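With one protein chain removed, the remaining protein chains of the complex are shown where they sit.
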């Protein structure tokens, strides 16, 4: 898919929608409306939008504990997502999953996941399903740099390669694994360098630049869709917030974070790109932000006004309810 | 350690001891004295002896389901091993382990293992112990090419590298994983090529040639012992028997096996090497075989005449018996 | 009805389901080469090309792929060569497959069958002889199925493959060669429905898997002692048919619960606890459990015979509840 103004605008808009969604969720946490925890994606938005702009609705996406951005970029509704974070009955998962399990199966967004590295096998499995059925759906797996250490990475990618499955493995390397800098616990810097062990292409991109992500992923998706097998793409990125809410971030300096916000905010980088091409006026920009802001305000209102799940919900969805069978 | 005639003779002798031990165990299976199953090591002996000739008694070795050779090369007694295969009370594991769990902790041979790939983490752990204690013991892990697919390979080797532990990872690539040719299920040919993912040296050697194995391992052991961290060594080898007893071997031709036996028998290869150097006369050779044969005959007799474990053994060794505490 | 071995009955069920539904496929180690060690997947590669995948040795990967394929609407039937190796894929089974429907508020369905050859077979010691039914019973979202006869094997495997939720399907290795009559063609056994394998008046013996056969043998011996025992085979441990069990207990007032696995925190413990809670007033005697001692499986044949429970253990348990 070639890069158009429209596509850029969509990516730009979605980055704002993600950013504002999370900032609102954070605010709602302080108000006590969102409980549990949030793994903020802010700063990494270019990866989600750059990847998902290459996908069709019927392509599969699986995420991580840090998946608000993946969900929104794949098309999930912010109001239902916010309601999920509140634990309300109107949430994407009817309040049963929360932030770490947001999913929208109608969009083949098969869910965030609370277990690091646990999505890599299942995404390879959705790709296997497409291969068996002979469809041209592509599967995309997001995972962190920490997840690349897990055995699931090793086992699943090898099978993706063995059967030449239509899957793109997207590692979001944000340089940290919870409270530990990657360099303290990893022996290779770039996760893309591990691709050789699986005989698949490995590419590292600047994950702050939506355009760069978009173009590299475009190639990987095209390869996957046409039967050329998997790719491993590392997007080097940075998270602006702590690992999860309440993180004191003793492992990095405020200066480091401020510097990244100043020089590597993916929203600014895409804005500059579009402005240079006259693809975005300042009025357009205002409108994008205004609309995204309104949407998120509505989402919070929707979540707040939504009912709690009923007590009986505790016992449903454990198994398929036989009564529902035709 | 430099290669001496004595060392060669030791390796040559141990290869015969392994070969005859297994052939006897096989015979005893047909007699109904050995039950369960055997994973025959015949054909791969050069790996075990080439590795262990570089080790001290206090160096750690962990094995696989196919570990008769590793045990003998590390110094385990063939009579107790045979008794273990019989399930007798005098066995290395008092009859509780059998062929897949032969171990001799007095030699720091910490055991064969029935779970593919399960020794890689623990061997990295024995190396961690040496590092913490500040000893210069080296740890060696044997594992098959099939094991390289497991997550444990990926997780443990990365930690071995991260902490620069004194460990040598020895992959015995015999081209098969139970009944499946490696090429059907693996996406890289040489396991050594995966070393890059862990920033450690990876070397592939001819596993039929004890000398080649010896020299490459000598370097890896020296590096490990002097604080230079781990290595991944792939020994390309071949098993002369089926995966385990009773294997019909539909997955390979008899010609293939015969050709390998003819051209790649590690015993012949080392014999030729020694003969060329006048390190082994034909009389020496006869003596080696004679002695090994006698030893194994005695081992079988010992096993046969040994008592069965008493019924009460069922319940011991589950936990350390508190009564034994001083 | 045809007489066939347990593994043949399973193979028949698998073939029938694969013919019926294109979304059923097979994955596992060595499943093509010899149809797996127990030949349950034999012939699949020839009859259903492209629907069987022989994998690297990577159980976490195998089950992980299965979860994804299932969420995408396929029906994977996975063979774990020995149950013991499922320990390498517990996250995939427990945190992924079992919880996916719940965590997504009902959006996900994981129609995956995990076949688990278990228990002693050839003597292969502690890492190749486990059972662990109670682990999976304890995980909400999983169904735990334990057929004891070829007919049950066929009927339950077909139901398992059609189930919209994950099934842990236990196949006792020692029973693969057991023969029995098996209904031809369409034959489905519902989950959560115990089967009274023998009617009797004096003692309820609840028997799991191979203990059904051993209890039947014990029943013959006990007849001579004048005891008429009823044998209830739960067939599925989760869901557990508490109704049929309690009905039998109400009749006899005496209970023996038999499994081949260690009883300590084992599947038999749940059944005993349930009865002690639900049928207390009907009980005339202690609830006695029969199972292995709480030890790893030893290798030596001389030791193994003191571990695996046999008909004699059932006999003495019945004597205990009758005394």
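Here the chain labels run A, B and C in written order, and each chain numbers its own residues starting at 1.
One rule holds for everything that comes next: a contact is a pair of C-beta atoms (placed from the backbone, for glycine too) under 8 Å apart; a residue touches a chain by one contact, two chains touch by 3 or more.
Quick caveat, the model's predicted, so the values are computed rather than measured.
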| note | In the full complex, the chain left out is in contact with A, B, C
| Touching the left-out chain: which of C:23, C:75, C:248 or C:269? | C:269
| request: May I ask which residue of A:23, A:136 or A:313 touches the chain that does not appear here? | output: A:313
| field | Candidate in contact with the missing chain, chosen from C:132, C:182, C:205 or C:232 | value | C:132
| Residue of A:43, A:63, A:117 or A:229 touching the missing chain in the full complex | A:117
| message | Counting contacts across the full complex, list the positions on chain B that touch the omitted chain. | response | 60, 62, 91-97, 101, 103-105, 110-111, 113-115, 118, 120-130, 132-133, 139, 151-152, 154-156, 158-159, 162-163, 316-320
| For chain C, which residues touch the unseen chain? | 60, 84-85, 87-88, 90-91, 93-95, 98-99, 102-103, 125-127, 132, 134-135, 137-138, 140-141, 238, 262-270, 272-278, 280-281, 283, 285-289, 294-296, 298
| note | Against the hidden chain, chain A presents residues 35-37, 84, 87-88, 93, 95-98, 100-101, 113-117, 146-147, 149-151, 177-180, 184-186, 248, 250-251, 308-309, 311, 313-315, 318
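Quick note on the criterion: only the chains that are shown with their structure count from here on.
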| Chain whose average C-alpha position is farthest from chain A's own | B
| Just curious, how far off is chain C from chain A if you go by their C-alpha centres, in Å? | 40
| note | Rounded to the nearest Å, the gap between Cα centres of chain A and chain B is 46
| note | Cα centre of chain B to Cα centre of chain C, whole Å, reads 36
| task | Going through chain A residue by residue, note those that touch at least 2 other chains and give them in order. | result | 151-152, 154-155, 158, 162
| On chain C, where are the residues touching two or more other chains? | 55-56, 58, 60-61
